[in-house]
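This is the structure, below, for whatever I ask next.
As you look at this complex, bear in mind that one protein chain is not there, while each of the others sits in place.
Take a look at subunit A:
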């Protein structure tokens, strides 16, 4: 897929002869260089997991969060340039807030995702600005509409998903998600949390911090970070079951 777009890649307002806008593709590469974020849509809610690679032992735990609260019922997990993602989180927050002001009820997720995607798309039209170098996953839970999950990429498209992954190990993560058939799951099942561990190991990076959040029936429709005890339980389960798999592999040899 990668090719050099010499001459046609200097601004977002230029097409290449084969119909590509290289600046947007380069923006997507920025997302691929970032560590993985996963969103999974279950029967009764959404779970977000983000792998935060720890670059320095001096980093304060819990700083530079990559999961944002957009509205009380909507959460957003990001991958790519964190500064770009933060400004988009503000945009999403304003959209959700203005909608509530004008229409008196919570913004439906599809509408929010369309509006933010339109904003991201606007930055792919002009040479004076650069596209946003981040993708993000939006998730919400409402007792009438159920759980919803949408992903927006730097080109400004938004898709609805049952499970999606963005960042470095997205291919591996997607494969694992497909294996799991998440549609039938409930939020508390730990298999999803194990998923992130599988993917992270495959990436073979050193230390990482896991950010986990959810929104669903179990949280009464509010987007929250997963409580520490449940998170630790899940992490332990994930590590243990991965070790088991490693052991069984050794037996086969």
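Keep in mind that, in the parts below, a residue touches a chain if its C-beta (ideal position, glycine included) is under 8 Å from a C-beta of that chain, and two chains touch if they have at least 3 such contacts; residues count from 1.
Keep this in mind: contacts and distances are computed from a predicted model.
For the chain that does not appear here, its UniProt entry gives the protein name "proteasome endopeptidase complex", which is one of "Phenylalanine--tRNA ligase beta subunit", "Cleavage and polyadenylation specificity factor subunit 2", "Pyrroline-5-carboxylate reductase" or "proteasome endopeptidase complex". Remark: the omitted chain is touched by one listed residue; of A:15, A:103 or A:159 this is A:103. Although one chain is not displayed, subunit A still touches it through residues 101-105, 108, 110-111, 114, 144.
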